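Shown here: the complex without one of its protein chains, the others still in place.
And then subunit A:
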Amino acid sequence: MSSQSQVLENFVKRLLASLDETNPQELAKVLQLVNPTSCKIIVNSTPFAQPGAFLELWQSSVVQTQHVITGMDYHVIPGTGTLICSMSGKVRFDESGRDKTGMDAVVPGAAGNTGTTGAGPSAKPRPLWGPYFGVSLQLVLDDRVLANDFNAVMSSLNYTMVYAPDDSLMDL
């Protein structure tokens, strides 16, 4: 028996875990959580008309991430069938210079050996985690999420990086 807030925490964990995936198929699982008719997505104050557009950008232009939840609270809004969840946490980035597919920016052959580039899935290099950034996340979800129904429950997501370490290689 898990309580409603644990179910909600599981939902947020699943959402963030999907965002932390490097495999596009795993990342696409976010779409199953999203309300297909309308889902407002705002990331660092940038809105996305389509969840797909956001996921595509996240897959192609953001390196591997690792999220940690450090705080969560929610209110069920009576009469609306929805709830608002506010979460705080932290995120760090793979600062090894490789993207989600393991490709780095080194020009092939330039380093004298090609070993640094595209070593292939068998020798997948480990991520080099940078320092943590602070994250504040607000979600509007259908209240059936509390009954363990995660299917298409999310109707808005606001993701904001609230603090940034100055020794990170990442440009915000």
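Operating definition for what follows: contacts are C-beta pairs under 8 Å (C-beta built on N, C-alpha and C of every residue); 3 or more make two chains touch, one makes a residue touch a chain; residues count from 1.
In the analysis below, contacts and distances are computed from a predicted model.
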Protein that the absent chain corresponds to, by UniProt name, given "Ribosomal RNA-processing protein 40", "GTP-binding protein", "Mitochondrial ribonuclease P catalytic subunit" or "mRNA export factor MEX67": "mRNA export factor MEX67"
Considering the whole complex rather than only what is displayed, give the residues of subunit A touching the chain that is not shown. 3, 5, 8-9, 38, 40, 42-47, 57, 61-63, 69-75, 77-82, 84, 86, 88, 90, 95, 97-99, 103-107, 110-113, 116, 131-134, 136, 138, 140, 155-156, 158, 160-172
